[in-house]
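The structure appears right after this line, and notes come after that.
Only a portion of the chains appears, each positioned as in the full assembly.
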Amino acid sequence: MNEGAFTIKTEVFEGPLDLLLSLIEKRKLFISDISLARVADDYISYVKNIGQFPIGMTANFILIASTLLLIKSKSLLPNLSLTEEEQGSIEDLEQRLTIYKRVQDVSKHIAEKFGTEIIFSKIPNKRVTPVFSPDEDMTTLAMLESMKRVMESLPKKEVLSKTVVKKIMSLEEMIDKLTDRVQLSLKMNFSDFAGTHGGTKSSGARHSATREERVLIIVSFLAMLELVKQGIIEVNQNTFSDDIAMETQTLGVPHYQ
Amino acid sequence: METPLSTKIEAILFFRGDTVTVRKLAQYLEVHEEKIIEALKELALILSNRGIVLIQHNEEVMLGTSACLSPVIEKITKEELSRDLGKAGLETLAIILYKEKASKREIDYIRGVNSGFILRNLLIRGLINREEEKGGRGYIYSGTTELLAFMGVTNAEHMPEFESVKAELEQFLLTPKDSETETNAC
C-alpha cells in the first residue's frame, strides 16, 4: 500500500502491542497518534492474515485494531469528532505502548543476567536418612480429595471472558457507525480533499496528494473498516460455536449471525 | 560468650540449604523479627568478599555460592541449566520482578495478551511463585529467590533501573482504567 507496506508475515509477535511497537520502530517513529495512524494499514493487513490464531488472541488483535481505526479516521478527516470514550481509548493505547516498550527494554537486563553468573544453592544432602514421619491428614480419603482438587485445576480449553465477548460485539456496531461517519464526512467536506490545502497536523504526509489520491486513500480506508468488521464477525461466529455461546445468551446480549 | 545472632542464622541457612523466611528464623531462634533483620544485615556484610553470599528476597533468605564463582561451580554441577526464556518469558519476568508483585490481570494488560501459558511455564520452572489474591479474584505473582539466584543478584533492588521502572509501572497501573479489556477469564 502507500508508504511501502512491510513484510511482516514471517515474524512472530507476542501480541498486538508487540506488533504495533515493532511497526513503529521499523519506521523509526516515536509513539504518538501520528505514528499510529501511519502504521495502521500495516497492522490491519497483518491481522487479516492471522486466521489461524487462537480465538482469544484474534480478539485481542481486533480490539487494538478498532482503536487504530479511530486514530486513522481522525487523521484522514480532522473534522471528524470523537466521543470522549473514543478519545480515551486512543490515549490509553499510547500509554500502554509506552509502558510496554519500557518493559521490553528492561527485559533486556534480565536476558543479560539470566544464567550468566549464577548463585548456586547447596545440593540437598544425600546422606540424611529418612525418618518415617506421617501426618494425621494422611488418609486415603484425604488423598482422593487432594487428587480431585488437582484435577479440577488442570488447564482447560481457553474460554473468552464475558467482558471481551461484550466488547467484540459492540465493536461491530462501532465499525458500522464509523463507516457511516466517514462517508458522511466525505460528502460534507469534499472540498477538503481537493488537495489544494493541507494544513492539519496529521495530514502532513499526504500534503501534496492529489484529489484522486486522497479519495483513493479514503476508499481504501473504508475497505479497511470492512476488513476489521469481517474479523469481528469471524471471532463472534467462532465464539458462538463454543462453550461461550451459552454464557452470552444468559447475558442477554444480541446474537449476531 | 553468647553466640551472635548472625552466626546462628548462618548455621541455620547452611543447614537448610534452601530458602527460609524471616518469620521462621525468628521462631527458631526465639527472637523478634526486627532482630533477625538486623542480624541479616550483619551477616550480609560478613559474607561480602566470601565464597558464599546471602540472597534476600520477599521476606525470604538463602545462602548461595558467590556469583563471580559461577564458572567454578558450573564445571562441577551435573544439573542441566536451561537458560532459554524467550521473549514472552523475559517480558513477563520483567513485569513481575520490577513491580515486585503483579496480578495476572496487570500482566495481561501490560502485555496485551493472555499470559496464562507463560505464567504456568515460569511457575513450573520455579522462577515465579503465586498466591491467591485477596477476594479470590485471581493470583498474584512474584519472583522466587531462585530467580534472583539464577541472575546472580542478591536483591531485586540491585537490578538496573529498579526504582524508576518500579515507579513507572505503579504509576501506569494506578491510573483507573478498564483493565479487564484484554484479559481472558481467570
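Order of writing sets the chain letters: A and B. Residues in each chain are counted from 1.
Simple rule for what comes next: contacts are C-beta pairs under 8 Å (C-beta built on N, C-alpha and C of every residue); 3 or more make two chains touch, one makes a residue touch a chain.
All figures in this text were calculated on a predicted structure; none of them were measured in a lab.
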item: Overall composition (this structure file), stated as a label formula; value: A x1, B x2
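As a convention for this text, only the chains that are shown with their structure count from here on.
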item: Centre-of-Cα separation between subunit B and subunit A, whole angstrom; value: 31
item: Complex contacts: residues of subunit A adjacent to subunit B; value: 14-18, 56-57, 60, 63-64, 92, 95-96, 99-100, 102-104, 106-111, 113-125, 155, 158-164, 167
item: Complex contacts: residues of subunit B adjacent to subunit A; value: 14, 17-18, 53, 55, 62-68, 70, 73-74, 77, 81, 83, 85, 87-88, 90-91, 93-95, 97-98, 109-114, 116, 120, 146, 148-154, 159-161, 165, 168-169, 172, 175, 177, 180-185
